[in-house]
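Below: one structure in structure tokens.
Note that this complex is displayed minus one protein chain, with the remaining chains in position.
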Amino acid sequence: MATLLVIAFWTAASVALALALSRLQNRTSAPQAAPFLGGGTPDTHAWQRYHFRAYTMTLLFIAFEMEMMFMYPWAVVFVSEGLKAMAEMGMFLTILAVGILYGWREGVFRWE
Amino acid sequence: MIDALVILLVLFAAWTGWRVFRVDSMIRATFSLMLSFISVGAIGVLLSAPYIGVATVFMMAVEMMVMGIFMVMFMMNPAGLNPMMMVHQHKLSIVAGVLAALGLGAAVLTTTLPTDPVPGETDVVSDLGHELLGPSMLIFETAGVTLLATMIGAVVLSSRRGRYGQADEGSRPPGLDPGGPPAGRQPEGEGGHHHHHHHHGGH
Amino acid sequence: MSWLARLAAGAPAPVYPVIGEGAQPRVERLFASAALERAQSPRAAALLLVSGNIPEAHREALDRVHDQVPRPRLGLHWEGDDGIEERLLDAWRTLCAGATGDADRLPDEPPNPWEGEGDFGQGGEGMMGGVPYGRPMAMTGEDVRDGLELDRYTARVGPFAPMLPPGLVLEVTLQGDVIVACDVLSPPYPQPEDADDPALCAARMLRLLGLPGPADRLIRGGAAHAIGARRAIPRGLGRLENAGDARMRFADALRGRNGGAADGIFDTLIGLEWSEAALALASVTPSALRQAALEVA
Amino acid sequence: MTTALLVLTLASTLAVGAWLGAWFDRLAPLLYGGRAAGPLAPLRAGAAALLRPRIETEAPDRMNARLAPGWYLALAAAGLSVVPFAPGAALIETPVGIVVWGSCEALTIVAVFLHGWSPNAPFPLIGAYRYAAIGLPVMLPSMFVLIAAALPAESLSFTAIVESQREVWNIVRQPLGLPLFLIVGLTLTLRGPMDFADAADIAGGTSAEDSGPGRALWQGARLAMLVSFSAVAATTFLGGPLGPALPGPVWLWIKTAAIMALTVAVGHGVARTTPSRMLTILWVVLLPLSFVHLLVSGVLAL
């Protein structure tokens, strides 16, 4: 419970600070509010169906990242379970590494 | 005290879950869902499941980041600049949702729930570790294979270069109504939105 | 004067430089040595330093950058005379002491009238139509790289963009951060021969690579101590006939040699990611880039 | 009572550490042939930013624009809370400390993304997405490094990790750990080679549209995150509060300052490559390196 209260306290304090600081504000004119493009102007709003170039990587990433869920408890019992723990996690990671190698071969770890 | 906090967190989880379908901006919707997950994680921490609780926060922060990226990629008007509701069979869905919640709630209230809390001194994390390496070893390794299949499936489905040529050959966007012009595409020729005539000066 | 203002007056003056014709080398040298802070965008600045002649066609762009400096602000002109550092510091102290500064130059009009129009008074109609809050929304279109047809964002960048050579106005269409179309609307300003100094050219690249410290040292005549600067530039980026690629041109500039012509550099930009494009443009000398731009503009 | 004391210690560590980090930033040019500034310079720059007004961009996501720097700061404070200031005296005494810190790392990506998303302007948007692309895979080496440190401690809590270093520090028995973790720190604090959010080629990226107090808070939060990251690194690799003669907190402060100096020095002298190449490097070079690191640490821990 102390964990939650501490984190809630930090969050509340930081949010209060952020809100207090955002009160000092000038009235912004329309040309001033326009996005900065070095003097240029945009045709449209910047918010768009943004073509994120690493999208396949993120899909592979969330599958791979699940392995962390298993690794944390594994780390705690690693020493007491010894070689067995090593072997099982070795196998698990080898299986997942195949997926990474496949992704690399398909070229997903760069801007598409 | 713990009960009061749990009530607060449950209410917050439900409220943020509800906001997901009520806000216009996809980014707000996604991170509202993330807040819902975070409060479930916080309940876990309160109910002596520190590992599961905190790991929920960890995993969901990452997953919701990815989800937000995809929400913005594929939703029209992702930032909700024009307020909108994109729903179908709305009444039916509300009825189904309310019925499901009421039914489950009634089931909870009518059942006598067993009381057998986690003993105070258990080290739940190492319990889980021993479980993973011992009795549930097969589940653990099966999860590995499933994740591998997911990784390969995701790459195969989403990347352009396929074994059978480019995946987008001969594609044409469908209309918002059957047979209509491609949705969300800049209309060609006259009669469109004339975006290019609306520029203000400066070029 | 409050204690906060007195403390602030001692800070290096935050200046956004607007570089006109013939002023590039002297502005770059000024910021490499003076106790000034070169702001990356006018939002972070309080002073606008206009140096060199700005053509009439770019007057409105200049006014826009001027207005984008938050009020209170001051604009200063510099024609290469001595004592500019003092003038800037004086102006900064005046602002800290509570001066009102310059007024806005452009009329306060939204890009398109929107208030009170549309379905919810936000100026838009339906899902994607209209001009919500004064601007239309982006629409989908062809992609040059992976064929996923998502929104195209078109904007004119420059003539005073910090990552592009001064004077250059590009009309770029981006999908994500990849350039799918690019037109040169206006070539870079003519600069004195001094602007082609290999040290200045290499310093521009170093700045884009996130190394302002070594860049300043290079301009002051020292050697650049940086790790991996050459290898950070992708091989084959901005490859030109007879002039190698950006990595090679950067290495040459570090050795004190100038590259040759840059014809065709603008054709290589299509399909590049934005930071790659900025690096490619910075890797050629200003005079060569101007020649190349005059040919396509 | 102890809690109140720890809260105060933490808050002042963050504040003083942020000032120190900002001063290191102004001393770093010395290493690369530039000129340094005095210890007052960070305060002056902070005052200058606070005096300037805030401006609002066109149709922004107002709530997120205001709160994003606050989230970042809160995450820095929450992350520092799991670090023990003396053996067994952390503000958050939990059996899963490294998972709490991992959550702070993951949420930092969200905070930076929101900061770039909210102004509705192109350069901040590009910065936000680049950061998401780089920040997500950086989580992997980070987790591998922390899990490797948890192996000899047989626990996920930082207190136990400190205890496991009584004999020998982790930097000696897990030499690959600190360099890998330093990359994580550079990413978390948007610095040098990993500063894909606030880069120069996008005019300052997610903070390109920031001015005034919002900008000051964002930069302050970056520095606070530098303090938290350095404290976590000092705890994981340098034995945290362990040390002869001096009391625990003092040792932690000294070690934290050392890691801060190292991070700042690397941040000012290493070039940043393009995001696409960095993505490849992360998966193809750093991830295998973390595998190797985990394997070596595991064999040594047995």
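The first chain written gets the first letter, and so on, giving A, B, C and D; residue counts start at 1 in each chain.
By our rule, contacts are C-beta pairs under 8 Å (C-beta built on N, C-alpha and C of every residue); 3 or more make two chains touch, one makes a residue touch a chain.
Simple rule for what comes next: contacts and distances are computed from a predicted model.
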Original post:
Just by its UniProt name, which of "NADH-quinone oxidoreductase subunit K", "ABC transporter ATP-binding protein", "Cation:proton antiporter" or "Phosphodiesterase I" is the chain not shown in this complex?
Top reply: "NADH-quinone oxidoreductase subunit K"
Subject >> Partners of the unshown chain among those that are drawn >> reply: A, B, C
Original post:
Which of these, C:Glu60, C:Glu149 or C:Asp245, touches the one chain of the complex that we don't see?
Top reply: C:Glu149
**OP:** Since one chain isn't shown, list which residues of chain C touch it in the complete complex.
**Re:** 140, 147-149
**OP:** State which residues belonging to chain B touch the missing partner chain.
**Re:** 2-3, 6-7, 10-11, 13-14, 17-18, 20-21, 26, 29-30, 33, 36-37, 40, 43-44, 47-49, 51-53, 55-56, 59, 63, 66-67, 70-71, 74-76, 86-90, 92-94, 96-105, 108-109, 113-119, 122, 124, 127-128, 130-132, 136, 139, 143, 146-147, 150-151, 153-158, 160, 167-168, 171-176, 178, 182-185
Subject >> For chain A, residues in touch with the removed chain >> reply: 55-56, 59-60, 62-63, 65-66, 69-70
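We adopt the following convention: only the chains that are shown with their structure count from here on.
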**OP:** Name the chain pair with more contacting C-beta pairs, choosing from A-D and A-C.
**Re:** A-D
Original post:
So, what's the distance in Å between the C-alpha centres of chain C and chain A?
Top reply: 29
**OP:** Compute the distance, rounded to whole Å, between the mean C-alpha positions of chain A and chain B.
**Re:** 15
Original post:
Taking each chain's centre as its mean C-alpha position, how far apart are chain B and chain C in Å?
Top reply: 39
Subject >> Overlap residues in chain D, where contacts from two or more other chains coincide >> reply: 50, 53-55, 58-59, 94, 96, 99-100, 102, 117, 120, 122-123, 129, 132, 136, 139, 155-156, 203, 208-209, 212, 275-277
**OP:** Would you give the residues of chain B that are in contact with at least 2 other chains, written as numbers and ranges?
**Re:** 50-51, 55, 58, 62, 66, 69, 73, 76, 79, 81, 125, 160, 184, 195, 199-200, 202-203
Subject >> Sites on chain C touched by chain A in the complex >> reply: 41-43, 58, 61-65, 67-68, 70-71, 104, 106-111, 132-140, 143, 145-146, 148, 150-151, 153-162, 164, 169, 175-178, 273
**OP:** Sort out for me which residues of chain B touch chain C in the complex.
**Re:** 73, 76-77, 81-84, 86, 160, 166-168, 173, 184-186, 193, 195, 198-203
Original post:
In the complex of these two chains, what residues of chain B are touching chain D?
Top reply: 25, 27-28, 31, 34, 50-51, 54-55, 57-58, 61-62, 64-66, 68-69, 79, 81, 123, 125
